[in-house]
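Shown here: the complex without one of its protein chains, the others still in place.
Then we have subunit A:
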Amino acid sequence: MAYDYQAVHVLDGTIGAVPGQRANHLAVHRATAIAVVLAAPGHGAEAAGILVADGAFEARFCGPGEWLVLSEVHAPETLVAELAIRLGAFAFVVDQSHGRVALTLSGPDAARILANGIAVDLHPEAFAVGRAATMLCNHLSVNLARTGIDRFDLVVMRSFAEALVADLKVMARSHDLSVDFATR
């Protein structure tokens, strides 16, 4: 029997898009290659070195010896294999491309909007560009990465994506925010 599989994004039909490109924009990425890398005991430094050295990977800290690795270069289907080849016995790799959803919040009020739900100091001196950490946004655990002064990436578990987008809309109520899928 033949099955016709369709790739449907978890937020398809439920995103409640606020169209246009306003001052602040929340972009939901349709297909992001995401994997979790956990360093083998005692090999944290080696694994980190390999991840940092390869420009195709974007490693985001989520715990000691643990990173969320995103990639614009590799496809969701191949990221785990690419990582496993390079990391060898230094780390364990698990695919999260379908388990997590990546969003990008950008605009002059991005940090202010996030501050309405996140109790971590997001001043550029306290949370510099390039830093990432897992933190609580209202009731959801979110991996937040600062990719620019006014630009943040959020990675959330797939089943919480709808709640997070709804939360972000509420957090941005007094700011000008548009919400839509990213076009790439």
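Methods note: a contact is a pair of C-beta atoms (placed from the backbone, for glycine too) under 8 Å apart; a residue touches a chain by one contact, two chains touch by 3 or more; residues count from 1.
In the analysis below, contacts and distances are computed from a predicted model.
Q: Name the omitted chain as UniProt records it, choosing among "Tol biopolymer transporter periplasmic protein", "Acetyltransferase component of pyruvate dehydrogenase complex", "Hydantoinase B/oxoprolinase" or "Sarcosine oxidase subunit delta".
A: "Sarcosine oxidase subunit delta"
Q: Given the contact definition stated above, which residue among A:C62, A:L83 or A:A145 touches the chain not shown here?
A: A:C62
Q: Check the options A:A23, A:A75, A:V94 or A:A119 and report the residue that touches the missing chain.
A: A:A119
Q: Write down which of A:A56, A:A115, A:M135 or A:A182 is the residue touching the left-out chain.
A: Only one of A:A56, A:A115, A:M135 or A:A182 touches the chain omitted from view, namely A:M135.
Q: Applying the definition given at the start, please give the residues of subunit A touching the unseen chain.
A: 41-42, 44, 62-66, 119-121, 133-136, 141
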